[in-house]
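First the structure, which I've put down as structure tokens, then a few questions once you've had a look.
Heads up, one of the protein chains got dropped from this complex, but the rest are sitting where they should.
Right, subunit A next:
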Amino acid sequence: MEKMSRVTTALGSSAISGRTMFCHLDAPANAISVCRDATQVVVAGRNIFKIYGLEEEQFVEKLNLRVGRKPSLNFSCADVMWHQMEENLLATAATNGAVVTWNLGKPSRNKQDQLFTEHKRTVNKVCFHPTEVYMLLSGSQDGYMKCFDLRKKESVSTFSGQSESVRDVQFSMKDYFTFAASFENGNVQLWDIRRPDRYERMFTAHTGPVFCCDWHPDDRGWLATGGRDKMVKVWDMTTNRAKEIYCVQTIASVARVKWRPERKWHLATCSMMVDHNIYVWDIRRPFIPFATFEEHKDVTTGIVWRHQHDPYFLLSGSKDSTLYQHMFKDASRPVDRANPEGLCFGLFGDLAFAAKESLISGDANRKPYPGGDRRYPIFFFKKPDLTEQFAHVSSALSVFESSLESKRMDWFVKTARLYLLSGKSFAELCDHNAKVAKELNRPQVSTTWTMLRIMFSDPANLSTPGPNHIGKLGTLPLMNSFSMKEMGMGTESRLDRSKGESRQDNIHLELGNSLINNICPTAENEETEGSEGQAEYMFGDAELDDDDLYSMEHDNQAAEEQEYTLPQEAFPLRHEIMDNPLAPEHLQQDKADSPQASGNEAEVMCLTPIESFSLISISQPLFSPHLPAPFFCPVVREMLSHYAEQGDVQMAVSVLIVLGDRIRKEIDDLTQEHWYMSYIDLLQRFELWNVSNEVIKLSTCSAITCLNQTSTTLHVNCSNCKRPMSNRGWICDRCHQCASVCAVCHHVVKGLFVWCQGCSHGGHLEHVKNWLKSSSHCPAGCGHLCEYT
């Protein structure tokens, strides 16, 4: 019979339509309730008691039950309930302790029917029996629950909870005689309506008040309770002991809880403080709300599903004086916005990745909804709604570690460790660093170092006499052998190809020799002949330019003019060189001689010192390089910037330090400081403290060097008498003992002294290390459990 009626009502519910809508109330609502056919809703509050019709597009005020010039406190409602069997019957719980019933069928304006004033304090809750027309239950702040027969003038039975205030009473759906009551002390009691003397069962459901409870509508004996401890718990009441089967943690105290119709696992909650939203939870996934309604601007006080078999409409009243109808399809789904993935790059190039398992396995959205309610006749089992799927999910966490050596940051660490930044001559440093880079398979960096050495080595030699010059070059063999080996090998094939050409050039050269004084013919010869890979490698093309130049100068200038403009473009740096105020004098002279060729000239010049230098190292120098080191500064500056922009701040800083004054003035302090800071930060990330310290020490930026000058005070206590030591030596003034004695070997510690900051005993690093392997107590015997961090 009951099943039948349910089916019919459910069928009727399919007619329910509408949209998310709201209306303004005159006053804050405390509770709402709908009539059985879901066409009207009653809103009750301290200053409001109205019935609204639920229409397609809007709420329409039907009736104001709050009548009279000066309404009595009986109209001030804490709770309201519309009878689910009797359309005209309403009950309210008044804040003055009265329980009032209202008969809408009354012809008079005042619909008040019965008035029970038996409770001494506010009545928190009224509840009609779901199937019995005349049975009404109330729960009050005074700790009593009363059962009324509406045909009688007073209560038929009174139930004393023997504990604190009653917050909620609910008749069971399953059991005709049973009701549940929740209390402010955290207890939930089960009563038999026929036995007012004592409760059937009591259990502590929450810490702090239990504000609400709700029986599962599908007569399963499940009871949901919500409390101030921000939790919603679902209890299985069919067993002997109430068993907590689900627990949902919300973010605020739970004021109301209502099971969602037709959805076994869903329930809606709202809070009485802080949080204004209404959440619908899937209890199987207790951490993320399944859906959220975020419309209210103040605390939501009442929630009710519009129809007991329609899961898509929710009504709510709020302290913000609005009444809302929420459409489920308009709800926001927090899980959709929740990030299903986490990703982070580690320091060593490893990658931590956490992702929803279904995303990884690639079968997202294919799992059928396990909780489909199949107990109802097929005609109202709707097609599984994709948006209603909310299976339990978890994430898989994995760390991708690069197996390739190269992908790790080893190169950075090794480079930082092995680079020499000071302590040797410039050329040696460059060579060393070039070698380090080479060994780490970073040819470009290696070359850069080599070139820096070539560019900046011994600019002073320009004026120094020959022997000294050569003596200075004594450092070069290292580099020579290195570069010869490296360069010669690779260029050999090309050499062969270019040889013919070179020879031809040589003839030209020979011709021009006598005329051109400032270029060393022998050197040119040697070079172009390709006997030295290095020279060939670097200057083959420049040579050709030279030739062009010569021929132009001495032959048909006009005819070849076009030719010179093109080659110039091959050198992106021409502009810098041209603009450089430090361009050597002879170059300017040349310019004057042949203005058209100036571009070419510049190229030649910029290369000359290098070439001749490398030549010098090979053969005996017949002339000294012309260009002072500053000539290259713009190039180097640009190179450093380039490295920095590419993310290799290590190179930028290392070169900056090694070059020192040669380049420092070229780069503004702010940039330098920025580079230093970035590099130091990186070094510290890799825990390369020593290197970082060296960099700080070698830097010339005041902002950087001062990093080392903070927190340099060390307060030392005597390990014997535990008093602060004066700063004179290691003999304690007070106990006249040497304070820096190793607790293990009892000798004075010279060098690294390590001590426990707890008991101030310590000693040789090695000794203490060994000691701690066997014991964690202090070696001095003071009983302290030493900690070395």
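Rule of thumb we're sticking to: contacts are C-beta pairs under 8 Å (C-beta built on N, C-alpha and C of every residue); 3 or more make two chains touch, one makes a residue touch a chain; residues count from 1.
We adopt the following convention: contacts and distances are computed from a predicted model.
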{"item": "Listed names \"SEH1 like nucleoporin\", \"Creatine kinase S-type, mitochondrial\", \"Small ribosomal subunit protein bS18m\" or \"Gem-associated protein 7\", with the criterion being the UniProt name of the chain not displayed", "value": "\"SEH1 like nucleoporin\""}
{"item": "Listed residues A:184, A:648 or A:694, member touching the removed chain", "value": "A:648"}
{"item": "Residue of A:333, A:442 or A:697 touching the missing chain in the full complex", "value": "A:442"}
{"item": "Identified contact with the non-displayed chain, of A:246, A:328 or A:679", "value": "A:679"}
{"item": "Candidate in contact with the missing chain, chosen from A:135, A:393 or A:735", "value": "A:393"}
